[in-house]
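The structure is given below, and queries will be raised subsequently.
Note that this complex is displayed minus one protein chain, with the remaining chains in position.
As written, the chains take the letters A and B, and residue 1 is the first residue of each chain.
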Amino acid sequence: MLRNLYALGFVVVLCLAVGLKEPRFFQPMSIESVLLWMPLITVVAMGQLLVIATGGIDISVGSLLGFCGIAVGLVLKSDPHLPVVFAFAYGAGFGIALGFINAALIAWARVSPLIVTIGTLAAFRGLAFMVSKGDQIDSSMVPDSLTSLANHGIKIAGVNLSWLLVIALVISLVTALVLRYTAFGRNVYAFGSNPAAARLRGIPGKAITFWVYVISGALAGLAGTMYAARFGFVNPLSAGQNFELTVIAAVAIGGAKLTGGTGSVLGVLLGCLLLSCINVALSVLGIDSNWQMLAYGVVILVAIVIDGIVQRRRAA
Amino acid sequence: MKRLPLVPLVLLVIAVFVAARYVPHFFDARYLLDTSTLYIEVGLLALGSTLVIVTGNIDLSVGSNLVLSACLTAMLMRSGYGTFAAVTFSCVVGTVLGAINGLMVAKLRLPSFLVTLGTMAAYRGAAQAAMGAKSIALPDGFKGIDQSLVFGVPWPLVIFLAIAVVSGVLLHRTVFGRWAFALGTNESASQYSGLPNDWTKIAVFAYTGLMAGIGALLMDSRLAVARHDLARGIELDAITVAVVGGAAITGGKGSILGTAIALFLLMTVRTAMGVANVKAEYQLTAIGALLVVTVLASEFRRKSAADE
Partner (left out) sequence: MRTRNIALYLSIAAIAAACGPAPEAGGGAANTIVFIPKSTGNPYFKRVDTGFENASKDLGFSFDSQAPATADATSQLSVIKDQVQRGVAAIVISANSPDALNQALDQARDKGVVVATVDSDLTGNESHRDFGVLPTDFSQIGPSQLELLAKSINYEGDFAILSATSDAPNQNAWIAGMKEEMKDAKYAKMHLVAVVYGDDEPQKSSTEAEGLLTKYPSLRGIISPTSVGLAAAAQVLENAGVYPGGPNTKGPGVVLTGLSTPNQMKKAVDKGVVASFQLWDPADMGEIAAYLAMQVKDKKLTLKPGDEIDVPGHGKVKVGENNVIFAGPLVTFDKDNIGNYDF
């Protein structure tokens, strides 16, 4: 909890610093920009949180998102009047199918998760090109009912909370409840912090491992549909490209140790919020495009290093 | 080095024969040697990555390190310094950038994945900030190392093989190598036995940095220009090669010979598919599948060996 306070503090300090330099950062338009940057990352990060809490990792999520975005786009192209709920169901369904491949190789064939998902990162991207035949899903193929999820929502104090954000928050809430109140959730942490001990206590490690990758796939697939809603088009190359590193950064900044056993939904949400604020701030401050990547890298490093020092102090 | 890295070796042999048999224009020594120069930087980074992975760590920043070293070296040469200065400078810059990762991992006890995820952005970002959107041309005397041959073999390939031998000795025949394996197998055990874990960590990251510095020189010379956006995604290639060669991400396992063989496997498969005119999307899928299959086969072989 203290850690989350610290992370929140970092976000607040960052925002205040940016706001001091450019007061428009606190205008509704800019806040909406921050809140629109978050949902996709958040949804995928929830799956990644489960995976990382078991001590695994899923590098393939970016390509998985891209593939599912394309696949949902093709479904919508053939049936433009498909209800939105089905578009999400298809996205999650394709995601489960691909997540199953990861899960089977990792849980049953016991190949290292990093390797499996580096492999499927390439393979799923290739599949996205194959099913799309290299064609982009143009905006005319994405129905308004879907894109309206990005520009409609709940208005609070002049700021529009898009339906995409609402979906992301609901998924986060469900993840938090599952982690806290179900046997599955407790087993994820127990298995992640000490697999051998967990096995002795009769926790089904193989099943846990299997399901977290399936869930990660499902959520990344869902995010594929959300991608179509957010941007109105899906390109087989750029959809979800390099997404995995952003998501993992968000989860790690949120306090989840990559060795497993830790990580909270609130922390990850703060991690997503932090990355979102940095990216929007870089643009609102008008930082020279040649300096943006350095600034981004340095802010992340500072967050990681301070966190490391704080945690060591507390442990000592 | 008790056991040969059989799986990648067998796959390499199969790949070479299948390509030679079924792909026209593939089996041409001059062409193969020439194409090999495209993979040397990946190979060098994979050698470094093997050491890092053996200690149970990972370095995602190698590509960005390589690009930053390449850009800074090009800037140095533009301001009039000669080849000798450039070579020294690039090696030092690469090593220092690598050691910075090592210091943060060892002294601040931060996970290497996270540290190098940060420096991956920071190093490439620094290259972009230093160079802006422009590219810098290298002086004529420095260009074209990939076109100069020793006994018909391009220099970069010779350099790679030499460094592979040095790395092999370092990892498999020295005390330092034993420390690295001990650290990766069981960190607390090696701590209790009084091994210098911190220094081992810093040293493997610095060594990987040195590989990036050398790779930077080869890339500068090969492309004749330096620019901040070169060698993107090379870190995943390097890690892939190390792992296909038998390095285990969990630490404690890995072999330089395996890494070298895996590099030639990747080279053969990519080149064969390229000259067979296979579309990029099929190449991507095939390479991804190859990675999984190799590791799956190694795992299977290891397990059945353990059962016997």
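Everything below uses one rule, namely that a contact is a pair of C-beta atoms (placed from the backbone, for glycine too) under 8 Å apart; a residue touches a chain by one contact, two chains touch by 3 or more.
Only a predicted model underlies this, so the values are computations on that prediction, with no experimental measurement involved.
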Candidate in contact with the missing chain, chosen from B:Val96, B:Ala129, B:Leu161 or B:Val225: B:Val225
Going by the contact rule already stated, which one of B:Val10, B:Ala130 or B:Val158 would touch the omitted chain in the full complex? B:Val10
Write down which of A:Ile59, A:Ala92, A:Ala168 or A:Val284 is the residue touching the left-out chain. A:Val284
Provide the residue numbers of subunit B that touch the chain removed from this figure. 6, 10, 13-14, 17-18, 20-28, 31, 34-35, 38, 132-135, 137, 143-144, 146-147, 222-225, 227, 229-233, 270-271, 274-275, 277, 279-281, 283-284, 301, 304-305, 308
Where the unshown chain meets subunit A, residue by residue: 22, 24-25, 27, 29-30, 32-33, 36-37, 125-126, 129, 132, 134-136, 138-140, 142, 147, 150-151, 162, 230-233, 235-239, 241, 279-280, 283-284, 286, 289-290
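Keep in mind that, in the parts below, only the chains that are shown with their structure count from here on.
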Subunit A to subunit B: how many Å between their CA centres? 29
Flag every residue of subunit B that touches subunit A in the complex, lowest number first. 58, 104, 108-111, 113-115, 117-126, 128-129, 131-133, 236, 239-240, 243, 248-250, 280-292, 295-296, 299
Enumerate the contact residues on subunit A facing subunit B in the complex. 57, 105, 109-112, 114-116, 118-127, 129-130, 134, 245, 248-249, 252, 257-259, 290-298, 300-301, 304-305, 308-309, 312
